[in-house]
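Accompanying notes for the structure given below.
The complex appears here minus one protein chain, its other protein chains still in place.
Up next is chain A:
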Amino acid sequence: MSILEVRDLTVTFPGGIEAVRGVSYDVDRGEVLGIVGESGSGKSVTSLAVMGLLPPGAVVSGSAKLHGRELLGMDEDEQIKVRGKSISMIFQDPLSAFTPVYSIGDQIAEAVRVHQKMGKDKAAKRAVELLDLVGIPNPDLRAKSFPHEFSGGMRQRAMIAMAIANDPDLLICDEPTTALDVTIQAQVLEVLMTAQRETGAGIVMITHDLGVIAGMADRVLVMYAGRPVEQGPVDDIYYRPRMPYTMGLLASIPRVDGEEGPLVPIEGSPPSPAALPPGCPFAPRCPMKVDMCDDEEPPLTAFGAGRHVACIRSHEIEHKGLTGADVFPVPVIPPSDVVRVPRAERATVLELDDMIRHYPLMKGAVFKRRVGTVFAVDGISFDIAEGETLALVGESGCGKTTTLQQIMQLQPPQGGRVVVLGKDSAKLDKSERKGLRGDLQIVFQDPMAALDPRMPVGDIIAEPLRAHGRKDASARVAELLELVGLAPEHAERYPNQFSGGQRQRIGIARALALEPKLLVLDEPVSALDVSIQAGVINLLEELKNRLGLSYLFVAHDLAVVRHLADRVAVMYLGRIAEIGTVENVYDHPAHPYTQALLSAIPLPDPERERTRKRILLEGDLPSPADPPSGCRFRTRCPKFAVLSEAERRRCVDEEPSVARLANVVDHGAACHYAEEVEVITASDNQEEE
């Protein structure tokens, strides 16, 4: 018996924008249905329509039945009784989902009292129970805290507590872990599974992360341009996709267990819902397109047991056993000449030596006094050789961005040294600094924020050229636009006329304008959709090889890092925990933090994901204003927990520095008891064996 039955749901926004165009699905008790799709595919709008939370003006048609009761068109009073009681929703951003002026406990108690007759005391007690259930330490004390006193992960747990307060039949999770770090994401997903076991609810899991879905979902619905294009059991979708879009999506994700080499991008970008192409909406991007695809939109038809596919060539795909890599053209990236020279003989383009950046913590409105120090970056050292990519990874708050800014500013650091292309930043005069800026450029994370919205693209790209006194800007601009795969005519358009991926290409073109030697990439693909991301990663790889660039690549996505980087440095609380070549660090991580980080990344592989062994970290990142003594990671370290009392002393008293591991050339870890372990492929079964 299914809890929720959605049939032919359509949502139209004013102006004839068809955001959802006929979605049907069922959710059974205890089942997890994953809805995947890129931004703008209508996956969130679908569930908002079910909840009755769409803005006025949106026209909804079709049917959504909860236990046989029609939800669409239900009047407001009835809807309120259903919302939060039978269906709960967990939102992406837990900070805006809580009212900042009430304590967390009060807000959960309120959710209980709205739907159940219960005294205030009892409701408050229930709130504490729920917080305990979702794994919040000291729940009776924490219930009195306000939302801003919780970290992101704790807030999302509290959100889950609130959602399950009334034993709902259905939980709708809209990108519940997108805003969280990987280790926290692993914790929250674990809590979500616990919550489901406790309530037996069905879950609709909306996300763009195919890894998360692989581990959680029983069935998957893939959406494109407002319509489901493929639906079926999770294993079928992942191992035997029969619609080119699904195939391309799966082939384009960088995998942490994958090998190096170019990714498979899907060309183009999703159509605007206001201007859909005739016929199949995916046809313009589809490598398997035939003329018939433009005639009419293929309906979602049954295909084998419990599967539905919307593609006229699905039987052919089945018959020939095609995969994404067969269908989509794999770009050929020319190899780099520079890397043929051994690393030790190449020039060093960037060297950081024990660099320190502390911020004073001030208090008081009129008379400011210093009450402490934020140890944002506390002595890190690394170097980048010519033609090399070093990735700096770590969770938010570990000091990645501060490190970047310190390098980009080219000012003397508070402590240590920053040497760019052989020049010490502390000894630069004004003209030298300006000259050096031409060799050191940056690509920002958010392509929307990094381009001046009021400047035509041509001016944006020409800006660094003019700043450094180049007169022949327009020819160079055209050349750069072509280099990053855009047309020279685009120079007169404004940034908002481009899609996210194209905007990031413009950002890259601007950074390349002065032919820099070192490019700093600050999370360059994390704001992009998966299918677009692959194209940008390939472009970066190609540019590096063609132009002999070196990259300092800052990211939190370890899968992307594996594809792009040669070496990787893992940061934790302002220090480097582990550093070495990608192969060494990923395949034989030696620091317990790296191990936890790698094991927390979900793989887009349902079978592996189910049996995989996870190293779950306890708690949150400590405040960088008050780091633990000795080893900074010891408060969360799974290894510390199993050490003997005498061994622990050393972790508490002595701060480990990065030590080279024996018998490997390029691999070091800052752990007193470093020990190489394989974690990406580790499974529960292996351990039993």
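Convention: a contact is a pair of C-beta atoms (placed from the backbone, for glycine too) under 8 Å apart; a residue touches a chain by one contact, two chains touch by 3 or more; residues count from 1.
The rule is short, and it goes like this: contacts and distances are computed from a predicted model.
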Consult the UniProt record of the chain that does not appear here and report its protein name from "3-oxoacyl-[acyl-carrier-protein] synthase 1", "Oligopeptide transport system permease protein OppC", "Decaprenylphospho-beta-D-erythro-pentofuranosid-2-ulose 2-reductase" or "Enoyl-CoA hydratase/isomerase".
"Oligopeptide transport system permease protein OppC"
Would you indicate which residue among A:Lys43, A:Arg510, A:Arg562 or A:Arg575 is in contact with the undisplayed chain?
A:Arg510
Considering the complete complex, identify which of A:Val82, A:Ala450, A:Leu539 or A:Cys637 is in touch with the unshown chain.
A:Ala450
Among A:Ala163, A:Val191, A:Met216 or A:Ile442, contact with the omitted chain is made only by A:Ile442
Determine and list the chain A residues touching the chain excluded from the picture.
408, 433-434, 437-438, 440-442, 444-446, 449-456, 458-459, 462-464, 467-468, 474, 491-492, 494-497, 510
